[in-house]
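Got a structure for you, questions after.
What you see is the complex with one protein chain gone and the rest in place.
And now, chain A:
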């Protein structure tokens, strides 16, 4: 970008400190950029490849406190006759067990229930951070967090597979499809390897990250659009039209906020469902 263009842009941005539709200066709509997902660090660690202490880190601490407190206070005094809080926790555990773990792992999943419950509540809390006023940034929209969870599941998947079927048994079961003719194996094994050992953990992480990222972006666009379109001082009929546009954007924002809440729960569900499916797959061995 030339020096001239940069000065023009700077001048326009200076002029349009508060840009709205139908303005005098002719400022156009500046769509929210991905810089939303790169909050300015509050302080830096001065280490290579670090982000510093950002909003993500702060929200992560909030999530840890919230989820730990939730489980602590709901199950600390778990009684035979449950109170309200314990009832909520039991409903949650029942949901995870009946909808995710039992359907994919059966009775063997009982051992992995704490892990799955942790995953579900942790991811759900990280997702919902995107809707809580003041926070408004889903922690899972930073790939690092879904990646660490997906990687943990990937490691556990391999560990369980090797433990159940031995090193060779696990890798053979995952790489060589049973019943395939010998001559096609040189073709199948690389495909299976890429599918099961490379893409599977990647998609596991990116599915969650991408939906949260896109959902948050969508809400940001609606919010910024509504803000840009709101210009009642435009003069004459234009003010009314801008308010009408803005109202449409507001309705869209509200509808998509509700939709986003659903997506957040759904993605947490999908992540845990896949995690328990992978672990069950490792226990089962060859497929």
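As a working rule, a residue touches a chain if its C-beta (ideal position, glycine included) is under 8 Å from a C-beta of that chain, and two chains touch if they have at least 3 such contacts; residues count from 1.
One rule holds for everything that comes next: contacts and distances are computed from a predicted model.
Enquirer: Which of the following is the UniProt-recorded protein name of the chain this complex doesn't show: "TRAP transporter large permease", "PF07287 protein", "Cell division ATP-binding protein FtsE" or "ATP synthase subunit b"?
Expert: So, among "TRAP transporter large permease", "PF07287 protein", "Cell division ATP-binding protein FtsE" or "ATP synthase subunit b", the name matching the hidden chain's UniProt entry is "ATP synthase subunit b".
Enquirer: Among A:64, A:88 or A:251, which one touches the chain that has been omitted from the display?
Expert: Looking across A:64, A:88 or A:251, the contact with the absent chain belongs to A:64.
Enquirer: Please identify which residue in A:149, A:249 or A:264 touches the non-displayed chain.
Expert: Only one listed residue reaches the unshown chain, and that is A:149.
Enquirer: If the hidden chain were put back, which residues of chain A would touch it?
Expert: 1, 30, 33-35, 37-38, 45, 47, 49-52, 54, 56-57, 60-61, 63-64, 67-68, 71-72, 75-76, 78-82, 86, 89-90, 93, 113-115, 117-118, 121-122, 142-145, 147-149, 152, 213
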